[in-house]
Structure formats: C-alpha cells, structure tokens
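Quick one: this structure, given as structure tokens, is what I'll be asking you about.
Missing here is one protein chain; the remaining ones are kept as they sit in the complex.
All chains are identified by letter, namely A, B and C, in their written order; residue positions are counted from 1 within each chain.
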Amino acid sequence: MAADDPTAAGLDELTARFEATIAANERIEPRDWMPDGYRQTLIRQIAQHAHSEIIGMQPEANWITRAPSLLRKAILLAKVQDEAGHGLYLYAAAETLGVSRAELFELLHSRKQKYSSIFNYPTLTWADVGAIGWLVDGAAITNQVPLCRCSYGPYARAMIRICKEESFHQRQGFDILYRLSHGTPAQHEMAQDAVNRWWWPSLMMFGPPDDQSPHTAQSMAWGIKRFTNDELRQKFVDMIVPQAAVLGLTLPDPQLRWNPERGHYDFGPIDWSEFYRVIGGGGPCNEQRLRHRIEAYTAGAWVREAAAAYAAKHGQRTAA
Amino acid sequence: MAADDPTAAGLDELTARFEATIAANERIEPRDWMPDGYRQTLIRQIAQHAHSEIIGMQPEANWITRAPSLLRKAILLAKVQDEAGHGLYLYAAAETLGVSRAELFELLHSRKQKYSSIFNYPTLTWADVGAIGWLVDGAAITNQVPLCRCSYGPYARAMIRICKEESFHQRQGFDILYRLSHGTPAQHEMAQDAVNRWWWPSLMMFGPPDDQSPHTAQSMAWGIKRFTNDELRQKFVDMIVPQAAVLGLTLPDPQLRWNPERGHYDFGPIDWSEFYRVIGGGGPCNEQRLRHRIEAYTAGAWVREAAAAYAAKHGQRTAA
Amino acid sequence: MTTDPLLFTYTLRLGDDALILAQRLSEWASRAPEIEEDIALTNIALDLLGQARVLLDYAGKVEGAGRDEDDLAYLRTEPEFLNVHLVEQENGDFAHTIARQLFFSTYQLALYEELISSKDDVLAGVAAKGVKEAAYHRDHAQQWTLRLGDGTEESHRRMQAAVDRFWPFTPELFESDEVTRALAARGIGVDPSVLRPRWEQAIDDVLREATLRKPELIWASYGGRRGVHTECFGYLLAEMQYLHRLHPDASW
Partner (left out) sequence: MTTDPLLFTYTLRLGDDALILAQRLSEWASRAPEIEEDIALTNIALDLLGQARVLLDYAGKVEGAGRDEDDLAYLRTEPEFLNVHLVEQENGDFAHTIARQLFFSTYQLALYEELISSKDDVLAGVAAKGVKEAAYHRDHAQQWTLRLGDGTEESHRRMQAAVDRFWPFTPELFESDEVTRALAARGIGVDPSVLRPRWEQAIDDVLREATLRKPELIWASYGGRRGVHTECFGYLLAEMQYLHRLHPDASW
C-alpha cells in the first residue's frame, strides 16, 4: 500500500534487498520496501496482539474493585494500566504499516480481526487473577520473547518493552497463587480450581499444532516467527511444571510426566475442538467481551468528538 | 374547568347546593359542580400525595436488594409495591378532577408540584427502613385517617384503601425496630441512630404551625381537612412516645415530657428553618430523588411509546 | 448429615433460580417505565421470592444440618449456588428483562405443570401454587414481547437484541444430569430435557407473533447447576449478602 509502483526489474531488486536484510537478521523499518504478504501478515498479527491487550484488560479489571488487599489492588491496577500501555505501543507499531488505530478498532468491533481466545474465559474468583498472571502471562512471554527478535523493527522494539513488564506480571501472578496455595483451605481450593480451569486454555494460546498451522513456515521464513507453535508450547510446559510444584498445586493432566529421553515433559492431548469452538465465537465470554468493548467505545464517542472539536476550534482561534 | 357556564343566579344556586352537601357531611362526586378553588386545592393536595407515594418508593427500594433476611426482603418488596399501588389510586382520584397522570408527572418533574419533603432524607442503614415504617408511615396515617372522611368522594375512598395498608406498614416498621433494639449492641445502635435522624423530620410532615398555615381554615371549611397541623402533630406525638418506650429507644428531644394539665406530651421547638430549607430544595436528597425519577421515566419513554404504537396497530388490524 | 443429597441439590437448584431472579427483578423497584410495571415486576419478584423461601427452607430440612432459608441464601459462597446463568444476568433495559422473564417463566410453567404430580409433597405443593404464578408471569412477558416486538422500530430493535442476548442461556434450562434423571426416576423431580419441545413451541409462537427473528444458537452457557457462574454473579451476591454477613450473630 505505502509501496511505490516499481517496475518488474525494480521489484526483483527490492525483494532481493528485503530478503538479504532478513537473512542477515537485520531489521525491516517502516521506510523500507516490503512484500505485501509480509505487511499483511504483520498487520494481522500486531493488530490481534494489540486487541488482545485491550480486551485482556476486562477479565482482570473485573477484580480491581474487589481485590482483597490494598497492595493487591495497586498491583492489579498497575497491571491493567500496563495492558492499556501495551495496546498503545502495538497500535502505534501497526500504524507504521499504514493502518490507523480507528480502522483497527473497526475491524475488531466488526469481528473481522480477532483477539486472543484466552480472554473468552471468565475470571470467577480472585485466584483467577493469579492464574492469568502465572499461566496466561507465562504463555504470552514464551510467545513474545522470540518476537523481540522479529524482523520488523517497530514490532520488535515494542515487544522488548512489553516483555519486561510481562515478566513482572508473571511473577505477581505466581505470588498471588503462592499466597493462596499456602493460605487457608478455602484459599488453597480457590487457587487449585483456578489452575484447573486455566491450564488447558493456556496451552491453546500457542495456536493449533504445527501440522495444522499452514502459515508458520512463511512467518518463520520472514523472520516474524522464530519457533513453531508446538516448540513454544513445549517450552511453556517445561517452564511451568516445576513452578507448579513450588506452588504446591497440581496441573489437571494425568499424562503430564518428565520424559528423560526427550528431555521434556510429556503432556496429554489437547481438546482442539474446544479451541476451534472458542475461536469461532463459542467461548463463555466472546459475546460479553466484545459487547463490553463496543459499549465503552460507543459511550465514549461524544468525548472523542469533543476533543476533536476543541482542537479544531483552538487551532482556529490561535490562527485568528 | 369541567363546569358549565352558569348564569350568576345559577352559580348562586350551585354554590348553595355545594355548601349544603359539605354541611351535611355528604360527599362531593366528580359529576357535581364545585368551586374552582375547591377543585384546585384538591388537585394540588391529591397530586402531592400521589407524587409522595411514587417518590417515596426510592428510599425504601434502596434496601430491598440488601435486606438482611428473606422475610424482611419480601415484606419490604410488598410495601414498595403497595406504594406504587397507592400512587395509582391517587392519580386516578386526581384524574376525576380533570387532570391527567401525564400532566401531573410533568408538573412533578418540572418542580411545579411537590412531594412530601420527608423523602428528601436518605436511608443510610437498614434501621432507616424501620424508622420510616414506624415514624413516617405513623405520621402519614395520622394525617390520612381524617382524610377518609374528606368531602371529595374519590379521594376519601382512595384514602380508606390506603389507610388499611399503611397501618400494616407502620406495624412492620415498629417490628423491624423492635428486633434491632433488642438485638446485638450494633443493631440497637443502628436503630437509635435511625430514630434520632427521622424524629424531627417526621414532626415536620404535618406542615408549618397553624399560625403560619393560611390555607388551613379554607380547607377545613371545605371539609378537606378535619384537623389543623398542630392538632395532628400532637396526636402523633401522643401515639409515638409510649411506643418508643416499648421499643426501648429514646426520642431526641430533651423537652419531651407528659403534661398532665394538657393531657398531652409537650415537646421542644421545631427547627422550621430546616423545614423551609428542605421544602425549597435544600434537603440532602432533593436533587437525587427527582433525578432518579426523571431518569427512570425518561428511560422508559420508548416502552410507553411501543405500547401505544402496538395498541394503535392492533386496533387497526382488528378493524381491518 | 444429608439425608437425601440428590433431593437437596435438586431443591436448591429450583430455589436458587427463584431467589436470584427475584433479586434481579427487585432491582427494578422505583425504576420501571410506568407505575403499572413497577407493580407487575415487584409482583413477579414477590412470587418468586415466596417460592424460593419454601424451597430453601425445605432444602435445609432435607439436608438435616440445621440450616434455614436465610443460612442458605446469605451464607453460601458463589460456587454453592446452583441457579442457571439466565436468572443471574443483569437486567439491561426493559426489553432485556422481559426476554429473560419470557424464557424463564415459559420454562418454569412447563416444569411446574409436571412437578405438580411429584411424589414429594413439598415440591408438589410449590408446583401447585407456582403453576398459577408462572402462568401469570409468562402471560405478562408474552404481552410485552408482542408490544415491544411489534411496537415501534426502536422497541423492535431493542426486543430483538434482548432475545439474541439471552438465547445462549436457554439450553441450560433443559440440561439433564444424574441428579435430575435420578429424581425423575423416583417420581420426585422432573428431567428438564422433557420440557424442551413444549418450550420451543411456545417461544416460537410468541416470537413469530411479535415479528421477531428466532436467533441461531452460536454458543450455549452452562455451569450454573454445578456452581460455576458468570462474572456478574459475584457482584449480585456481594450486594445481597453484605449486610447479613456483617452481623453474623444478629437476627432480624
């Protein structure tokens, strides 16, 4: 879209230069020419990531007013604020590819772009805030750390900032669960119940298995992705299992065990029908999350209009 | 308004017949001729009474969802329902005088008609529900029982139905306070605090002292009013003081004592500046009550329009 | 301690449905679009609360652990409530409240029509009284569904949105499990799956007459019968139980 209209010869040269940059593990910047597929893939991925930050505020915001201590309330408020900030970085990164925040919102609200399906599950107890921090942010970090080396510069730089904050979040989630697990019996039960509910959805956050993920090869060739879905999922499981032991909580998978030959934890089969159902709109909160988002955005329209009108008026007056 | 346009001679005769009816303690009915002042006085009084029932739902509805037992919740729900019913009777009685419910709502919402100032105080604790039942409904009954003999038939008949239900309400309020007063120390304190806050406003419900109530004489001559404000206030005090002793609660008036010569309880001076301030819009909830009312009415406009449209359409279809 | 755990669970489910819907309806008091509706909504809330009180009282007796209706209403935690998700959903606008009521009362009427012949005297008694109440609630909701669906353009749009919104919460009404099947086999309870055809027929008829589109089912909300609720429920419980819990040693 933002590209020139090069001759066929010019196009070959541009492509070669683009591929050389990728091959050299250097960064593509907004001013650089890039193939349209690369651009579209990045827009889709960054937008989905940005939307996930914005929608992802909801399940946690659900517990801010009810947080059981002031310290926890402050930490949770700061976390939800970070998510809004991540959304901003990411929409800004997407804008460098020639698509505006307003357009992306429109695509989110009309269901033409997605957000991470994990946020279509409800936060039913305070322990869910812990489970989201530990498991969901844990999975997010596993996904995102390699993105800090993504071939597209603005995205990679946004991810570096985001990953720093996410690792705080994961530690805070762990800390919440640790306190619950070592607290009263009711608190322990709350923690275990939350982990039981969030474990499998967290594993699904890495996307479908490699043999059902047709775009992975291209994304890896472009340096957008560095590992396959299954590789990342395995990294995550290997990270989480020992942490669960420290927490004193079990993971709801009887087939989970150390495999000394592979040097990894084996785990049971994932219910991919649930994954596709939730992606397709059949999660417990799909409707609710999007409705909440659209209602908030719609209710704020007059505020945005007022800000625009004031800016226009103010400009005029200064000019006059 | 609904009256004919009689000649001067005819007017004399009508006036004489009207006054004879009043003198005979018989009822004026909607079909009867009546002086315009009589009609206007009644409209104002019945409308204010109807508005009070409708606005009066708010302070009690405030505790339905938080009622501390299911039995209390049911009783309170039923009471608030009764108030809506009383509102209906009274608007219907006013309509017999040639003014529609919609017109009366408009007068309420534009502050051209008033409701009882007592509802401009907040219900801060569950005990306030008891205090309203005991004191506010007690004062209302004292006011209303004589209205069952009001010279205007539809109003008198509405009052007979209302008074029956109000006496239930007063007993229930007493019962709430009795349980609180004889409950835990925190409950007792809650009850005493509520009585402290509601006592003086209840006394003000009877209106200004007789020497500042210029319309009383005319209303009594017309058989609308049967007792003066001060007479009713004294009746109320005489009824309440012994009940307070049974409740084990004190009334916040150090000058309150039995006067054997008068055969009544003496009580301290009322702060009429507060009365006039609250009437004039300066009570803690004037703004809130009217805003709540107008918001509910406005939010329901589309529902009323739909019902009207459906009725019109349905009529057409039946006709076709 | 529990003398009949299945009956206890079953009775709680019925009682919680009634209690929680009564709680939601009572939020309308002083906020209805006309006085007549303030009266009607309060009336429905009162009927349901009355049913809830008998059912929770009975559940406490069946359990045999000395819990009364207030212990069960005020001192259980969220996962101990067994109502369907439909009844806990927020009121929304008047159309939403009507759609929720239409779906629930049509179901409850069919349920009580069957439960009337329960071998359990208390449940049969609740049903015998409740069948008249549910019929009135259903009629009220039907009439408003017609008026709003076939009223103005705005009311049609709002009513359709409300029907769409609550549609995914209706399959849970008919969910059958070991509890309902066992009690149905004993002639005490009703397996709600048998009520579905009657419900579908009635709802189809009303929607059609109201010029409303029957929604497609994209997803269905389940979990209430096992104590797993939706995010709005915690707020409802906090409001309902706060005062009672604040004074643990008090009677009211």
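Definition applied: a contact is a pair of C-beta atoms (placed from the backbone, for glycine too) under 8 Å apart; a residue touches a chain by one contact, two chains touch by 3 or more.
Because the structure is a prediction, the values reported are computed rather than measured.
Touching the missing chain, out of A:17, A:66 or A:112, is residue A:66. Between the chain not shown and the residues A:106, A:211 or A:305, the one that touches is A:305. Summarising the interface, subunit C meets the missing chain with residues 77, 235, 237-239, 241-243, 245-246.
Interface residues of subunit B with the unshown chain, by the touch rule above, are 59, 62, 66, 122-125, 193, 277, 280-288. Residues of subunit A in touch with the missing chain: 54, 57-58, 61, 64-74, 77-78, 80-81, 84-85, 87-88, 91, 126, 176, 179-180, 183-184, 186-187, 292-293, 296-297, 299-307, 309-311, 313.
Methods note: only the chains that are shown with their structure count from here on.
Computed from the mean C-alpha positions, the centre of subunit A lies at a distance of 38 Å from the centre of subunit C. Centroid to centroid, with C-alpha atoms defining each point, subunit A and subunit B lie 59 Å apart. Among all residues of subunit B, none touch two or more other chains. In subunit C, no residue reaches two or more other chains under the touch definition.
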